[in-house]
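Questions regarding the structure given below will be posed in turn.
All protein chains but one are shown at their positions in the complex.
So, chain A:
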Amino acid sequence: MSEQTTRQIDRSQMTVSDEIAIDIRNMNKWFGSFHVLRDIDLTVHRGERIVIAGPSGSGKSTLIRCINRLEEHQAGHIVIDGVELTSDIKNIDKVRSEVGMVFQHFNLFPHLTVLENCTLAPIWVRKVPRKQAEATAMRFLEKVKIPEQADKYPGQLSGGQQQRVAIARSLCMQPKIMLFDEPTSALDPEMIKEVLDTMIALAEEGMTMICVTHEMGFAQAVANRVIFMDQGQIVEQNNPTDFFNNPKSERTKLFLSQILGH
């Protein structure tokens, strides 16, 4: 098992409420004629920390990209915070400003400084005054432990620093839900820990999170639910203890033996 999450985790704020944050019913998606997501049913409560695992091509990234409509689903319903995602552009913009997303390749804006990356959306989408947006941004940059890099450009930072800026950039919109799409897959081993620590700190504050990741140590330490996907379907979901110690399906057992076996 991974060594990365050895520190003590404060679980006092990690409470799951009854309130439903994300409700996905019978969702299907095709890329052309390829049936990439099949009958997905998923309910996420506020405060849940969900890790989605699975082999590549199983549709896990596509699933979370449907949640903020970076991908369009063709059948079924996705309701975020009571707002259903349809082709109505107003609903899409509303959902997107409530749902933060962190990408595998960071996708920072290279022509803007770190601080400008963080203040852009609050200023232009939320209409926050510049001074206030900058104060908020500095607060979140301190939280991800890189306030001293605020005036640099993303190209001058290391991968781990860039990913932490990307997390701060999302947090500046004060989202209710955070989506992580393989946030550590493009990082050097040395830098994975700093990003995972940032994500753990976020979980400790009670953020609703859905993470697509291969960091099973993180899943065990932080998640309250692990979902295993294969061939566009949810094959198994369980709490981390049972998921790792007691997998039910053969496919899950095989997957776990492959990624934990060495």
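Brief remarks on what is shown
Note that in this section a contact is a pair of C-beta atoms (placed from the backbone, for glycine too) under 8 Å apart; a residue touches a chain by one contact, two chains touch by 3 or more; residues count from 1.
As a working rule, contacts and distances are computed from a predicted model.
Per its UniProt record, the hidden chain corresponds to "Amino acid ABC transporter permease" from the list "Amino acid ABC transporter permease", "2-oxoisovalerate dehydrogenase subunit alpha", "CoA-transferase subunit beta" or "Thiazole synthase". Summary of contacts with the chain left out: across A:32, A:82, A:110 or A:189, the touching residue is A:110.
Although one chain is hidden here, its contacts on chain A can still be listed: residues 68-70, 89, 93, 96-97, 99-101, 103, 105, 107-111, 120-121, 124-125, 153, 155-156, 169-170, 173.
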